[in-house]
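Here the structure is laid out as structure tokens; the discussion comes afterwards.
Every protein chain except one is present and positioned as in the full complex.
The block that comes next holds subunit A.
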Amino acid sequence: YEDLHTFELQAPTRVIEWAQGNRVCVAGYGQSGGNEILQLLPPPTLQVKETQGLCPERDFKVECGGFSNRPVYSLKHVPGTSLLVTSGPPDSSLQIWQVSAEDSDVIKSISAIPTENGTGQPWAKIATISARAPWVLHGSRLSSVQITEVESRKNVYMAASRNNEELSGLAFLDCNALLLCCARGQLCLADVRQPQSPLEAASVPSAPCGERWCMGVGRGPQGSDSSSQPVALLSSGGHLTLTDLRKTSESLASAKCGVPSPSSGAEFLCVSWAPALEGCLAVSGFDGTVHVYDTQGWDSSGREVEPIFVHKGHAFGGPGSSGGRPLVTVHTWHPQKSRTLLSAASDGSLHVWDWVQSCGNC
């Protein structure tokens, strides 16, 4: 490691979201209420400047906090605003929060976006954008995909689909194009300007059924066409498929990453592209480790690949861990520091690590 920070949160989180001003948001997912949503100020050692400030503290500061009765399974920051959107069981509605760091340090719940399907629906996946206005794209099934304007809570788009497939993720490719990933692995594209046309199933993975899939969408530099970045699909069996959205009939590359058995389910599967390292992606959710892969040089054979780095810190458990190995619940890349990642695990640990590339391009 070049650098390593390990922290212990009071409650484990399964979201790590970057918010305004390089802040990081985390939230609890306990079933019995009293979950905290925290906006943290990262320590100065994580600031972008290479030459450190003179007295770099190594601690996170809790800037603001709020309380949520529901477990928070997904949290997204609405770009350009001080609003956060969260979702979680028992239904697919969304909660909107206001972070007002100036007047007080409390994150206030300001409203909720209910959904018609009622309780019993799986929790909604969310994505946000602030192109024409602050929008949130959400839904728990293909049939319930919609875009709501955050401030007015007006519905702006409704997907014309009767398909009840459960979603595992959704994303804005740009201000008009939507990408939806089903839990069974199909990718669908939609255009906001054409709400009536049915969703086009873009690709179906060629892997054994019964696996759950999730996706990672590359975030190119501002202004670039997002659809030029391949989409990575990860399955609960460890299959990784890269697909180019312009040519969805066949996958770009396919590989398999080593997965411990028995597998621990697909609850926390997470795959994401490095924002500043060409072709690198990170995978987590199988155990207490985070794997980083270099996809350059992958072919379509689906063979097993070796990671270029493995972060094992969470597997050892913190001081209070009692029985059961911790599971990495989520990870994310630092937007500017190319080899820095943040990862959280089910034992409440939060790690920030910067690895040393042993060979190849640094």
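In the analysis below, a contact is a pair of C-beta atoms (placed from the backbone, for glycine too) under 8 Å apart; a residue touches a chain by one contact, two chains touch by 3 or more; residues count from 1.
The rule is simple: contacts and distances are computed from a predicted model.
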Listed names "Integrator complex subunit 11", "Transcription factor IIIB 50 kDa subunit isoform X2", "Globin domain-containing protein" or "Aldehyde dehydrogenase", with the criterion being the UniProt name of the chain not displayed: "Integrator complex subunit 11"
Subunit A residues touching the omitted chain (full complex): 3-10, 34, 36, 40, 43, 54-67, 103-107, 350
